[in-house]
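Below is one structure, written out as structure tokens; the observations come after it.
With one protein chain held back, the other chains of the complex are shown just where they sit.
Chain nomenclature is as follows: A, B, C, D, E, F and G, assigned in order of appearance, with residue numbering initiated at 1 for each chain independently.
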């Protein structure tokens, strides 16, 4: 069943079914602050409207994931990314490379990777290449250079985008994470560092916002030659 | 004369002549904090190394612009962008659209536009389409949709990227400006707003950093199909 | 029984029974940080003093709501608004329209709506009209224009008041909410955005302060022609 | 000559001639950051479009005021408010009372008063009634009570709205000013104080934003019974 | 048993037994972050050294209070102040008046009152006289005027010290509390307000620091004529 | 000529002539932001009302001081304190000791000393006893102990009140100064340090607020036995 | 068994086995945010690579410590420091002295001491010598002077490094701790104080970062004559 009303009123939410027509991508469920029942209902409604293309829910709690598994058995749960997809993933166009500085940045990197994939890009992940052991980064330089868009995930001092941006000229999106303590102020130190990067062309998203980076990177990669 | 040493030591600066090979783009002169003589010398050295492609100096003071005009007569001064180029501009590939919310955001938008052009993209500007008169934005919707990358420049509450991001799915870079007063805290309000945009896929650069947005947008646009 | 002492001393609180005479509205119970017993006692005392007009308690916990239900059976609990009223609601004068950007802003919008109602205004609610799907806002433009006062509730980047303020000239109160994460800093991003709105005449209350917005809006609406 | 194009393109600005139709009030010139010539040109264009109703420019420098006086001799300069009007002021409807805590808050109070007047309200000013000499406030209580809307202007600790809000129930808009030093942080202390006022129904605008308060107050007052 | 070593080493702490000689007052136990056993041990050691004068522990948890009750049966627990005293209270000299704006400021006011008493002053408390019902403050003006030192406790916008400081010239110490939400930022709004008070001579202590205010006030009061 | 109206309206200011009756001290002129003519007029009016007791103007610019000298020849200018007095200084009661950490803290210390003197206390100054050369502090320990109230002035890390507060039990007021750079943030570092002092009973005033400290200290000292 | 691959890929982490060759010290496990199983696996792998020299895990939870005890019985748990070592501690070279202001700073001081020991220095601890009882500090002056590097740990106002830095010229590292409340803002007050110390040569690490201070101090001490 295909939809033609632009908005679906579920009582607790008005789902924007017109968004794919305007922007090329369906609406996504930000599950934090919604009940498991609401997450299931919105996912189901979005899937009805977009049956041939995967829809996505992010920040899915364990309880919500369990109810999704019970009610929507074809849904797929990505535990590391704390996300759920429903429907067939698109054929990848272009290549996004997700680079993470440390092990603890894993969940944010996983969310970015899944979001990029759901939004139509091929995705590769490179992990644990923080600047304190920079030889690990040089070993993967060619893979960085071959990507259509880079997502660089780092907490603490957030230095990785500056170093990567001096090595390759690929479009790059920095994702500061809340990994750190004390004067990291919940990711503020990494955010400010990325905004002040001396490497030209680094763009930044909100702290821990792997999803936003994934959407932006997919849009860049899938229109690349 | 073409260069093959990776670094040119001018005494007061070590110019990275290898950057174009690594990243595809030559080094750029950030003129703020340098003397007019230094700006001239670095520009000249970069032009020697990259004679067939324009090199760029940003944040150029009136004094520095005057000395550049005297010493490097083929240089071109863009007064609105407070920038200078030296050498032939590249043939544009792809199209960047620079959208500015208000008249006072003009210098930052101009810097973004020039930087995108110097880095190889075609550029179009749309000005004074702030969200308090949103009909002006709808009138240009098609031009937004046709771009390969959008740069959206706004001060004060920085709301424009969220509205644009709900209308089109083109890759977008928000540039917060320091336009505002009181609790705008020199652009912090606009920066936070853009980082927290509810529109998916908005990426952000530093306050007033038109240059960085231009580089990133050109890299996205020039590899677009 | 009508009161004529200006202050009622309950031991743990001194209830300002004179406030209605000075300002037109009785004191309200802010239940957060009070025991369920204290909430019940103050509500009962206020009701004694103002028997013909509903009195209000806000930020009422589930425990306090349960005790109120047991001890004051005529009280009405509004679970979404986390609030309780006791006594007959006034005949509405004027019309307040409460507009919320997202589903998660619901509790704050509900508190605003109930407070406006208890303070004497008629109230209408419009939900889920965030700026990323702005067509939803245009669909309700006439309802906005017909109100005597607007309350506009939004978290994240807090852009909705700016857009609404460009569409209609109705008095408007923005309520930033703590919905968001990372660099939203508990609602600070939305607060700053609303304070810096480029739309003329936007006024603002504290983060999540639906109550304050409701009182202000009712005072504006009920004196409107 | 009356206008019917919604936007007037002056090259350096696109003037929103449709705003009065949408919101009831014409666009206003924020002169800060514009050249004297630009201020003159926009004022003239707005006056052409709204010949029977005063248009306003705020934050007008001495230089800009001089050029306005030379080029638009019928314009009126309010030096205390740092503002200029052009065209006949409207017949006042309703009454706004502007209350200022200290002498140094004068310019902001004057801007608020003029903006309220230009936007159609009658205006009364009460000055120098700070909370450290609170008897001065009680002496004017009746005048506060008779207003349709109060604008309360204060710097330093910003306590005046709380005290006024406990005395009368008139709609009130607090304007924090940058008057103060040290830990006032350019008006932040007063802004936070007003946002946290224990008096119900206080709304707030940006630091030093007399203009915004005046617009909001006029809209409230002119629709009052 | 009287002590003559200046420091008593308990292993987990070095108790400063010389402080009374230097400053006139014994050391006090800040119990937060110490185990119940440690609180008991330090209290006991201080009591040994100062048998004729009450010693004090503040921020005492319920568990620590229970163990103190079991181990040191002559200790007295002040539940509202979350504090314990051991030994005879001194004969009061001078009079401290503790004024609190709201019910929720009670624990901080109680800690201040007890600390002032333990440090040698007579203490009177006045509660719930916030600025939104300022007639309650005028009713107690004489009691304020008769004190040797005032402690004024307030959260939210922290306006009470400014109003009190305009009524009387008694030495005054403001105590901002963390009562509030949103942009109160855990008491920061009240702290900044008190630091910027327009009333002359207001001094301030840390957020929620009733103890510090009590010590300072007692030292002022007990040396008053 | 003695005054009996409580308020003197000078047009640009309403002078609170009743303040001495309420609080024991006349109003003081904060000259910053006032014209030299205004400073002269208010000083003259206050002197008329309080002819037998010195009145004070603080933050007096060189221009204002020159006009005061010309118009009010009996006025006395304290250049270090940037202040002016007019009228006979009171007979000192009690003793205030003003201690400053460094040479650059001199102007703030001088303002504190003069304010204390004008408000009725005897004053002694001790300078350049910063904690990095702590032997200088021990050399003056007896003078600290003999005071009725201490004012401790320090910028940078603001450590001096903590050290002094461990040596003597005299009432103490810390004055953070804006001396410092980088992460001193205009005195914020010193302010936070003093608010968090581990020495009991330290109270604090605003950054650079020597005047406020002087008033508070004089009130404490002049009522001391 | 000695390793010669520079990186060991454990799936969830890439252990930098080359770090000792580059920097002289093996990688350390920051256990916060890792599962007990991960902590055990990385510790075991590091021990394999560095069998003759102790490896370290910091911020070890009770659960992780229990699993380490079960799986790696030769590991040693330092409960105060919340850390675990595995393998023989090196022969100490040079002497680090860890000075803590208060009892609550104990865990951070213990982490610093253990880290310094593991990284090759001899370590001495001095506790509870806060500036409010400064005689305790003078009593240990010789021990401070004899050290090769000092680590000075303090929360609240963070004044101890300034006082120590005025007494001795030994290299010194300040560690601000999160001990405090209210306007200590989680250690920010102490951090700013140490950064602004008037004593020459004070260097600082992140809030609560005992580990970092220990590494730096050991590197200084072990190369001292």
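For the reader, a short list of remarks on this structure follows.
Here, a contact is a pair of C-beta atoms (placed from the backbone, for glycine too) under 8 Å apart; a residue touches a chain by one contact, two chains touch by 3 or more.
On a predicted model such as this, the values are computed, not experimentally measured, just so you know.
Put simply, the missing chain touches A, B, F, G once the whole complex is considered. Shown as candidates are F:39, F:110 or F:179; the residue that touches the absent chain is F:179. Against the chain not shown here, chain A presents residues 101-102, 130-134, 156-159, 162-163, 165-167, 180, 182-185, 188-190, 192-200. The missing chain lies against chain B, touching residues 6-7, 12-14, 16, 18-19, 32-34, 38, 176, 178, 186-188, 191, 206-209. If you put the missing chain back, the residues of chain F touching it would be 103-104, 106, 127-129, 132-133, 135-136, 179, 181-184.
Throughout what follows, only the chains that are shown with their structure count from here on.
By the document's definition of touch, common neighbours of chain B and chain F comprise D. With each centre defined as the average position of its C-alpha atoms, the distance from chain A to chain C rounds to 36 Å. Measuring from the averaged C-alpha position of chain E to that of chain F gives a distance of 26 Å.
With centres taken as mean Cα positions, chain C sits 45 Å from chain B.
Annotation for chain C: residues 19, 132-133, 165-167, 182-184, 188, 191, 195-196, 200, 206-207 touch two or more other chains.
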